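There's a structure below that I have some questions on.
All protein chains but one are shown at their positions in the complex.
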Amino acid sequence: MSNVLWLAWNDVRLTARDKPAFLWLVALPIAMMWFFGAIGGGSERPLRLALDVLDEDGGWVARALVDEVRDDTIDLQEPAVAQAPGGAERRRLVVPAGFTAGVLAGERQVLRVEHVASGTTESNLAVQAHVVRAIARTIGRLATAKIEGGASAERYRDVAARPALVRLAVATAGRGTPVPRGREQSVPGMLTMTVLMMTLIYGAVFLTIEKQSGMLRRQSLVPMGRGRVILAKLIGRLILAALQIGVLVAAGRLLFGVSWGRSPAGLALLLLSYAIAVAGLATLLGAVVRNPAQASAVGWIVGMVLAALGGCWWPSEVMPAWMRAAAHVLPTAWAMDGFHGLITFGQGLPDVLVPAAALLGFGGAFSILAARLLRVS
Amino acid sequence: MIQAEGLSKRFGELKAVDRVSFDVRAGEIYGLLGPNGAGKTTILSMIAGLLAPDEGRVTIDGIDLARDPIAVKARLGVVPQEVALYDELSARENLRFWGGLYGLRGARLAKAVDDSLERVGLAPRANDRVRTYSGGMKRRLNLSLGLIHEPRALLLDEPTVGIDPQARAAILDLVRAIAAAGTAVLYTTHYLDEAETLCHRIGILDHGRRLAEGTLDELKQLHGEGELITVRGAFDAAAARGWVAGDATIEVVGAETGTLVLAAKDGAAARILAKLLDGDRPIDGVSIRPPSLNGLFLKLTGRELRD
Partner (left out) sequence: MGLLAGMVRKDLLRHARSPLGPALVLAFPLIFAGLIALTFGGSSGTPKVRLLVENRDDGLASQLALAALRDARMTAYFDVEEVGVDLGLARIERDEASALLRIPNGFTDAILAREPVTLELVRNPSERILPEIAEQVMAVGVEVLDAGARVLGPGLDGLRGAIEGDGWPTPGTVAAIATAVQSSAQAASTLVFPPVIALEVVAAAGNEPEEQGSTFSIVFLTMLPGVAVWALFMVGDTGMRDILTEATAGTLRRQLAAPLGVREIVAGKALAMAALALISLTILAGIGAFAARRPVDAGAFLALSAALVLAVTGFSAVVYGLARTERQGSTLASIVLLVFAFLGGAFVPLDSLPASLRIVSRLTPIAWGTMGYQSLLEDGAGLSGVLPSVLVLAGFGASFLVVGMWLLGRKAARGVVA
């Protein structure tokens, strides 16, 4: 066994000596964690949504509506000078002239929300939802005021001052923390993806180099046997994946403040089983491709596709149900399931047994195939 | 045909080639013989226009390489030491491409390709990808790429390294035929037997300098008719020199602790041997070598050619 470990460690050493290795294995994954986290809103609650209001009416219903829109989540401003449409830098709500009179007369009035190019899709939708709620509230209070004796500004204010009869309280299951956004979501996903991709690429590229150069054949000639050589290759890739995982878990915690759940044992089991699955796949890839260029190209594509389907890029909730189910033929989906359980639901070791078992199954299957297909010369 | 005058080349602190001059006539095979690192490939690279010399001049067929490199290269064929082929292409496709680079077109190119394939015995495998060739076949193709345009001068950089004796013999025959057709051939090698059997003239190189030049007979003359005697034992250089001091028939070629190398003139080897072994000298072994290039090299440098 010591020979096997010796050979496996040699592979790791060769990888570490490759100058770009640090870039690919550590720097790039961290950069991607940051990038996707930034897209998802960083690690803090989003800033207040920006919204300008252009009140072309000025009547009391218009003012009441604007007051309904105003709250702590909206940065509402009414600029003194109206911006030209399309030239605005902030999103704008336009209350048309005649709004108050029209509403009171029962004539349909159309508010306009003008988005800007700098707004993200998510923030645009959030503003729209906010305005819709304000509309519902305004209509409700107007109707109440009308029934109680006529819609007037004074009566509206009276109705608005009353506490709400029906409220909605929002809570979060699991650990009860707010919905993960930003880096809390991107870090596990990017860890899953980059460990897969880099182990695939590095693991397969070096294996094909050894095949081409005759080094693998030479290794098979020492008193170890082909089977042990292959085992050494698997272990080498496993060590590589495990080292990268360790660094990225630490980076996620120290640089991005991500909590990895409450079960170190569960996390360790999940990560180890994922490393085994990835190592098996990398060895299999190295066994089937002919040269380093092919290994690199296939590694990239397989890594990205598995990551996308497995829910590393986008929340799996947006995938059709059939896709979510189908994705579980891939190890990445099981890894992400395990991360969700540990991190977002605060689950423990027993709850990751199923994903871990699935990942170990993948690892075993990939390894057996690799052993069958790897030719030493 | 090929004239190298005072060529020098420095790489940093290392002077790889130091004022080397020689010429190669049409129809002649000139061998550059020297150990690895002697500067053979550097000289070849300068003549091929791949490296600019720090000093000196190269002329091919009367054309100065520095003034008109394109015209020179059109007359020159180069067979590099490493096999430089496109593995994804067939032999025919490789030949077509390189022939095209040398200006061959149409029917002329097609004929040149066919002739080249025949000449190196690759016609039956002409359309197979080079990736499927054996090492010897690749070497032959490598050679034919340098010949496709029927160059006036041919540079061969150790073309027989790493191939079997049969393939080697075939290449050497081919080189002879090329020279016989009038091409000036500059042939670098570190194999003594190749230099001795193939080359009309030989230049011996070591550490970037040309130490000697001439036909085989001329070089042997330089070495002298006598044998080389190598004595080994537990002695120091000064004591060993003292054993043969004053004897005009002996020349001390090299002396160091434990090894004494003597050149014996006029068949005096037997007498010298008897003299050395007479008495209680700490000698463990003696070897005698007939006159050879290696012997000449040893005489000139104090080292074996293969060291």
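Odds and ends about this structure:
By letter and in written order, the chains are A and B; residue numbering begins at 1 in each of them.
Everything below uses one rule, namely that a residue touches a chain if its C-beta (ideal position, glycine included) is under 8 Å from a C-beta of that chain, and two chains touch if they have at least 3 such contacts.
Keep in mind the model is a prediction, meaning the values are calculated, not measured.
Checked against the full complex, the candidates B:Thr42, B:Ser144 or B:Thr189 give a single residue touching the omitted chain, namely B:Thr42.
Interface note for the absent chain: among A:Ala16, A:Ala129 or A:Ala265, the touching residue is A:Ala129. Checked against the full complex, the one of B:Ile70, B:Ala248 or B:Ala274 touching the unshown chain is B:Ile70. Contact residues of chain B toward the unshown chain are 9, 16, 41-42, 44-46, 48-51, 70-71, 73-74, 76, 78, 80, 82-86, 88-89, 93, 97-98, 100-103, 105, 129, 145. Listed for chain A, the residues touching the missing chain in the whole complex are 20, 23-24, 28, 31-32, 35, 38-39, 65, 85-86, 102-103, 105-122, 124, 128-129, 131-133, 135-144, 146-147, 151, 159, 163-175, 177, 179-181, 185, 293-294, 296-298, 300-301, 304-305, 308-309, 313-315, 317-321, 323, 337, 340, 344-345.
FYI, only the chains that are shown with their structure count from here on.
We define each chain's centre as the mean of its Cα atoms; on that basis chain A and chain B are separated by 65 Å.
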